[in-house]
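Report on one structure; see the data block that follows.
The complex appears here minus one protein chain, its other protein chains still in place.
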């Protein structure tokens, strides 16, 4: 496989004024948690598989011991007037050049299907273990700001300060060349842990935008478990901060333990 | 050498219903140990050499001070009704993209020779220095599971949890696009040491599958040596675990020492 | 985007005997600070945008929450007899090969517009937190040395000793193949901090070369702030040097803290 490989699982895809949601692995896995939940709740149908030499050479093992070559996938579902395409996957590109190449591929597919707007979903790292409700946005067309503020999305001057790295940001940039509206919606998250609570809040905002009802109970349960872990970690961190001036190395190593490997 | 270079050492290769075994460097070097042993015991003949700019720029030095450019090689031998092709080598690809490119090349060669099934061989890291007999499998076609369970291969739900990385996994994924049955067979191994004992057990399972008899004595001797080293390391580790709560950094550094560079 | 993308914002660019200034991110951000200041003071007009898969997959967020895909940009302005082109940007290439490819692209554009000389601007790391006024030069044509010494640029034998890494150096090397005069002008800087004071001094030298007047007040204010920080750091460093023989590891870690990520 020297080139990306696109497998279309349906002969003709007819969608009504579709928008596209993008939830790939990233900060707090917020975006991926949101779209995985949506795919299940909305009973979305997988329509496209994308394999690429820019993904790691890896297979995952299914419950029945069959394997799945890591990929990115596009799902489709009907929702009121606006149909929804969902892009998710096991990995983002392993290389810088691959990011750009895959980004254009996703946009080619989106345009082919007639997507009129893209929402990339991600996490906004606060560095705080205590959860704060909130969603911050960035757009590739200023016209979207006013509309989106209605749904409770905050727009803060030049935030995030370090920009947006990876597919969530790049798709906004590349869409601009195609005059395709795209927006990145980021839930506040610690940046240290997989964060279903942030995903739950982001999902609430998203269901208002899309005017759909989503049962968030399953996500809520995962969030409660995670919250306990976060509370324990926060407590540990506080204890350590008391000791920080004497035992700096300990604090450093414990911080490491809190981090997940994205 | 800008492209992979395939050198065919025989003009025509006629094999009877061949299967392919793949044993490349990896966890515990289990897969490579198994196929090296098979090549010797079955007196397999080298039929193809594969050189690639995706392998490190390195030559190995032979006993007679001549050199060998690092490569991957395919051997062939006759065994009952089913002839055997064996793919082994000095390295796996240095780059992500190279993994995919070489993977397709191996499958092109396998198809050209008429291979009907591929077994990739590897190690399943247990994290335990104490040896446990056992072999776990993953398949790219569920039909193989029942057949393989007869030979004592275990199939555990979604195991290994982190998927299978490198050629052993990738070949299963890429074979799927060609409707070619492939299976990864992994011997339990610590993950810290070259493991001839795991290779010996895996070889036992394999000889049942292939219905051949293999003298495992040479491997058994290497296994006994390695077992002594592992026992010493396990003892050291136990002593350190007693000290672990006081001296965490020591344990970490000693763990490092147990690791080999794959 | 598999290839670099050049967007020309003006149909025809007519410049009078133009020279090109290059100020990309690098040591002390000296070069970038200088050209950013010039673009503002000279009210330069953006004429070309360059996007590339060799830049990180990243967007920056503007004040109004719109995004900007990271890129390199060329500005133009009129200044006396000699018009000025300015190349600046968010990043240098992420890969070695990309550096060479982008370097040639910049030179193609420069030649197309009729550039007769290139000045790349950068910082010369002294390793000393105390500021020293001074600018050192390197040329790709020895004829420039005498002319440039008039403006107070120093030329020291084989300095910098480690050569010049990145676009600032590479453009001199690649220009040589085109018989295009190019010079690297480096302001003395600690190498640890963003350095507007070094930028201010370099700007003074540059305005003599270009025979233009530049108001350096804004840069001066930033420099004063930075100077305070540097003075504090220098003091800390002195204190630590007194302890250095006893506490080497501390000194090392504090040095790390002084470093910025370029």
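Order of writing sets the chain letters: A, B and C. Residues in each chain are counted from 1.
In this section, contacts are C-beta pairs under 8 Å (C-beta built on N, C-alpha and C of every residue); 3 or more make two chains touch, one makes a residue touch a chain.
All values derive from a computational prediction rather than experimental measurement.
Asks: Where does the absent chain touch, in terms of which shown chains it meets?
Replies: Among the chains that are shown, those touched by the missing chain are B, C.
Asks: If I consider the whole complex, including the chain that's not displayed, which of C:1, C:76 or C:170 touches that chain?
Replies: Considering the complete complex, C:170 is the one touching the chain left out.
Asks: So which of C:73, C:101, C:133 or C:237 would be touching the chain we can't see?
Replies: With C:73, C:101, C:133 or C:237 as choices, the missing chain is touched by C:101.
Asks: Determine which one of B:6, B:70, B:212 or B:233 touches the chain that has been left out.
Replies: The single option touching the absent chain is B:70.
Asks: So that we can see where the missing chain sits, which residues of chain C does it touch?
Replies: For chain C, the residues touching the absent chain are 93, 96-97, 99-101, 103-104, 137-142, 145, 155-161, 163-167, 169-170, 172-174, 176-177, 184.
Asks: Could you pull out which residues of chain B are in touch with the chain that's been left out?
Replies: On the side of chain B, residues 1-2, 5, 53-70, 94-95 touch the unshown chain.
Definition applied: only the chains that are shown with their structure count from here on.
Asks: What chain is most central when centres are computed from CA atoms?
Replies: A
Asks: How big is the rotation relating chain A to chain C when the fit is done on Cα atoms? Please round to the nearest 5 degrees.
Replies: 90
Asks: How far is the middle of chain A from the middle of chain C, if each middle is the mean of its Cα atoms, in Å?
Replies: Computed value for the inter-centroid distance: 36 Å.
Asks: Indicate the whole-number Å distance between the mean C-alpha point of chain B and the mean C-alpha point of chain C.
Replies: That pair's centroid distance is 51 Å.
Asks: Give me the residues of chain A that touch two or more other chains.
Replies: Where chain A is concerned, no single residue meets two or more other chains.
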